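Complex shown without one protein chain; remaining protein chains in place.
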Amino acid sequence: MTLYEKMMNLDRRWIYLILGLAVIIPAIIPFTVPVAVTPEVKSIYNFVESLKPGDYLFLGIDYDPSSMAELNPMAKAIIAQCFRKDVKIIVTALSQNGPGMAEQILNEMASQFGKRNHEDYCFLGYKPYPGIVILNMGVSFKLTFPNDYYGVPLDSIPMMTKITNYRDCKGIIDLCAGSVADMWIGFANGRYGVPLAIGVTGVMAADYYPYLQSKQIFGIISGMKGAAEYETLTGYKTTGIKSMAYQTTSHIIILLFIIISNIGFFLSGKKEKKKI
Amino acid sequence: MKRTLPLFLVFTSGMIMLLQHFVPSEESEFIYKYANDWLITVGVYAIMLGIWSLIRVTVAKARYESGERFYAIVTLFGMAIMIFSGITVESQRAGSLFMNIFAYVLIPIQATIFSLLAFYVASAAYRAFRARSVLATLLLITAFVVMLRMIPLGPVSVWNQYLVGWILSVPNLAAKRAIIMGVGLGMIATSMKIILGIERSYLGSD
Partner (left out) sequence: MNRLKLILLILMLALWSGIFIGRVSAQEASPPDSASAVKPAPPINVTVVDNPNDNGHFLLIKWDPSPDEKRSTDKVIGYEIYRSDKKDGKYKKIGITAVGIYEYKDGSDIEMYGENPNPRYISIGSIYYYKLRSITESGATSDFTSPLGAAPKENWFHTGKTSYFIAILLYFAIVLYYIKVAKSGKKLYIRPLGGIEAIDNAIGRATEMGRPILFVLGTGTASDIATIAGYTILARVARKTAEYQIPVLVPVNDPVMMSVAQETVRTAYIEAGRPDLYDEKNIPFVTAMQFPYVAAVTGMMIREKTATNFYMGLFYAESLLLAETGTMTGAIQISGTDQTAQLPFFIAATDFTLIGEELYAASAYLSGEPLLMGPLKAQDFMKAILIILIISGVISLSFGWNIIADIFKVNIT
């Protein structure tokens, strides 16, 4: 077997070994990869950056723990940016298994930035039928959620007494792994014209780019890569940027193997045939 | 004769379910629900058949095939443990033996098998993306461009992002839609073949 033929017919175990190392090594020796920031992520960052202290931002943490790998880093980076700028946030968790996780994120971020529940942020929690909930919040937060997640009436929460509905928020950012984003687009943006941006899993992203073109959303953060971009912009780096290291190395390895196999294929000059 | 009755049943229930779709009344909904309940009931009884088949095949392997004996015994042993640990009501609560096996044995094993996918994608890509012909070269180039999105390349990444967006939302989506339409027509044609009794290869003998 010539060298070229060997390049074409590498034992798959070598591929597995090298790919395994490409994932394990960055985990042991972490390094950061420069991340090219896309305009659709940058516009969300700029939007939050343009808010003044005391402004309100609505944040939907509308996903289940099964998607937390991709979406939690986004949520954390956005909350960190808001807390640094003293922007107040109102949070919902419209996915059935999400509220516990959302509460955990909020508690963790609040204690890190010394923020207080009911003063700097308010967690409204979960209600079924996200479409109706989103529509009704356009009328009034209080009518939809008489009490917050902890059972405290909204009219006794200092930050909530000053505001009625979306019109009092500068914008909405929805992080979602199901169909809730469609409802935010259709109702919150469509009916009430509130500026809306979304963060979705990598698999979903392609379905939502058309909304960006039609300006129904002003930005989109997609998957781990998007999370890493947002982390780069805010400088609040958790798992998003770390996992870019494995993603990059593993993709490079696969691309290298494809290149090797094609070089072997061309230089060996042999026409390979399908088995039948 | 042995085939006439099943064919009659297939035809009538197929036609009823087809028409049911266009009738929103309460009676029609009842038929739909009733048929689905039947499906579930049959499924529950069939599980017994399934378990019986599994036990029979595995016991036969344990007895007669020396090469398979070890795996067969592990299978029977695992099945017995899961059945006995899961038979009580308490077993569904967190912390029980059944739930512990589920959470700390089954789920990690499943995750392991799922993660093999990452390695298999690499070896399949290595073999499949070869410039054998014009079409294969096109596939190779497209795959390359899409994968490059994940690698930071400065300004190249920025325009690559747009290119990938175009690939996914134009040619990719167009092909997918065409396949889905063909599938839809094929599904209806297959259903009709079965309802009309033209395709009967799946039925028992005369």
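Per-chain numbering from 1; labels A and B assigned in written order.
To be clear about the criterion, contacts are C-beta pairs under 8 Å (C-beta built on N, C-alpha and C of every residue); 3 or more make two chains touch, one makes a residue touch a chain.
Nothing here was measured: the structure is a model prediction, and the numbers come from that model.
Contacts of the undisplayed chain with the visible chains, over the whole complex, involve A, B.
Screening A:54, A:100, A:146 or A:210 against the full complex identifies A:146 as the residue touching the chain left out. Across B:60, B:103, B:153 or B:170, the single residue that touches the chain missing here is B:60.
Of the options B:96, B:137, B:169 or B:191, the residue whose C-beta touches the omitted chain is B:191.
By the touch rule set out above, chain A reaches the unshown chain at residues 12, 135-136, 138-140, 142-143, 146, 153-155, 161, 164-165, 191-192, 274-276. Residues 18, 21-26, 28-29, 39, 42-43, 46-51, 53-54, 56-57, 60, 67-68, 71, 109-110, 113-114, 116-117, 120-121, 123-125, 127-129, 176, 179-183, 185-194, 196, 198-199, 201-205 of chain B touch the missing chain (whole complex, contact as defined above).
One rule holds for everything that comes next: only the chains that are shown with their structure count from here on.
In whole angstrom, the spacing between the mean C-alpha positions of chain A and chain B is 29. Those residues of chain A lying in contact with chain B across their complex are 10, 12, 15-16, 19-20, 23, 33-36, 38, 206, 209-210, 225, 244, 247-248, 250-255, 257-258, 260-262, 265-266, 272.
Contact residues on chain B toward chain A in their complex (touch as defined above): 118-119, 121-123, 125-127, 129-132, 140, 143-144, 147-155, 157-158, 161, 165, 168-169, 173.
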